[in-house]
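Our next item is chain A:
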Amino acid sequence: MDWGFWLPQIMLFSSLIPALVIFLLRDEQFWLRTSLNLGGSAVKLVLAGIMAWGVLAEGRTYEASLPFLHNQELVLRVEPLSLMLVGLSSVLWFITTIYAIGYLENSPNRTRFFGFFSLCVTATIGIALAGNLITFLIFYEMLSVVTYPLVVHRGTPAALAAGRTYLLYTLGGGVLLLLGIIWLQVLAGPVSFEPGGTIDFLLDDHRTELTVIFGLLIAGLGVKAAIVPLHRWLPEAMIAPAPVSALLHAVAVVKAGAYGIVRVVYDVYGLELSNQLNVLLPLALFAGFTIIYGSVRALGEFDLKRRLAYSTVSQVSYIALGTALLGPAATVGATVHLIHQGIMKITLFFCAGVFAEARHIHDIREMSGVGRSMPLTMSAFTLGAFGMIGVPPLAGFVSKWYLGIGSLESNAPWVIVILVASSVMNAAYFLPIVYKGWFGEPHEEIDVVEAERFQVAEAPWSLLGPALATAGISLLAGLLAAWAYSPLSLAEIVANQRMISP
Partner candidate 1 sequence: MSEFLIYALVAAALFAICLHGIITRRHILRKILALNMMGSAVFLLLITIAERNQVDGVADPVPHAMVLTGIVVAVSATAFALALARRYHAQTGHTELHDEDGST
Partner candidate 2 sequence: MSLAGIWVILIPLICGLAAFAVGGRSARVIGLIGAGLTFLLSGLLVLHVWQSGVWIYQLGGWDVPLGISLRADGLSAFLIGMTGAVGLGISLYAVRYFEDEDEALTPDPSPDPSAPLRTGAGRGGTEVWLPGTSYWPLWMLLWASLNVLFLSNDIFNLYVGLELLTLASVALIILQREQAAIVAGLRYLLAAFLGSMAYLLGVALIYADAGVLDLGLLADAELTGTATQVAGGLMAVGLLLKAALFPLHFWLPAAHSSAPAPVSAALSALVVKGAFYLLIRLWFEVFESAGTVSVEQMIGALGAVAIVVGSFQAIRQARLKLMIAYSTVAQVGYLFIMIPLAGSFGDPEASWRFEAWTGGLYHALSHGFAKASMFLAAGVLLSALGHDRVWHLAGSASRFPVIYLSFGIAGMSLMGLPPSAGFVGKWLMLRSAVESGQWWWVVILLVGGLLTAGYVAIVLSQAIQHDVEEHTEPHPVPKLMTVMVFALAAMSLLLGLRAAEPLELLEIGAPFQTLMSMVED
């Protein structure tokens, strides 16, 4: 059996099949559904491990080409860059599944929720494994569709309104992306992802077209990556249940956009061509503005989840910014932030969900003293927040360090200003929460009966465990950054592959 051909496909099916089976179950079939979910995600995790070992230790690539149109194939390929998103989504899917099982216990429509949840991961894995533009597009659009039922899951008018905004933005973005891809393919034939890009030969004759197409592609991807002014759907989508927000922000939707930008810049256009077209500076400026804008808006929000959402707007653009900077260190910073932002942000969302579920805390001002009754949750939150601010030795620090070096390498010192300003603002909107949580006076309005019911004070382990796990991972990602299999080392491999070009 040709494992290189089958492994990427099994990777997709390990969440697709559970999704399809789950749709056939009834809401009450808890154990069957749970074992399908966990079984699927465990298989996925093991496969990701095997593929990581194969790619990193043995230097293999796994590739599957399936016929699609006359001259167009669907390609699934595992190489270091795809491995980053595959690894991130496999690990976080496993953890989020546990969290979601705890979170949604006894709520209605669980079958629908978990079915689409698994489909959502399938689409993300597909995006990660896509080896050419059309495969990427297919899974990218699939992701738009399958997340819609998750966003509107609660079915309240507010959720439906958010869903409308979400659909409008993502479908609109999809249209731009589709147009860009078709136009590019008409000029260049089927475009596959190769480090360094494959379309340099078009530069002489089609300079303007290439620039416009780049704009279309980035605008299409920028919607999901929530680059200002295309970000509005993201804070709205906060209405979704916490596990969905966690997944949307850390792994699936925004990451798909950011990952797409990385792919387009490095593997479709290539640094050389992007540089000659002068398209990277505008991208960097948009990303830089988004970073500042997101932080400023986060400062003004007092709803915990909305503040986190604007923080995501800001943080994800680090990836786009690093990508646009061209240098090796910036590339490392950008790609490693794909992973780091994911694990840190998911920790924060897990905690926000725990606060909401166990204490009905939605507003930051209600968080006073919550650390006293829920020290573990608050610790996880603190780790996540410090990581976001960039406190050494946490994961966020590693990203920012490399981005900083990268900006110096590329002679763009203004980026340092943005990084510093953003970190200051990160601190400004996270530290008060942390301070209040640990040292504030417990809120008097907390329902006494409610507090008594939680004798152990912490939330159930199915909610707390995932939060602690991801907090631990984000600590380790920083501490063990030098380890050969850390996200940082992986990012360095990715960057090396893309810097060899003359």
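The candidate set was assembled so that all candidates are chains of the complex that A comes from, given by their letters.
To be clear about the criterion, contacts are C-beta pairs under 8 Å (C-beta built on N, C-alpha and C of every residue); 3 or more make two chains touch, one makes a residue touch a chain; residues count from 1.
Keep in mind that what you see is a predicted model, and the values were worked out from it rather than measured.
By the touch rule above, chain A in this complex touches candidate 2 out of 1 or 2.
Residues 23, 66-71, 108-109, 111-112, 137-138, 141-142, 144-145, 148-149, 152-157, 160, 163-164, 167, 171-172, 174-175, 178-179, 182-183, 185-186 of chain A are the ones that touch candidate 2 when the two sit in their complex.
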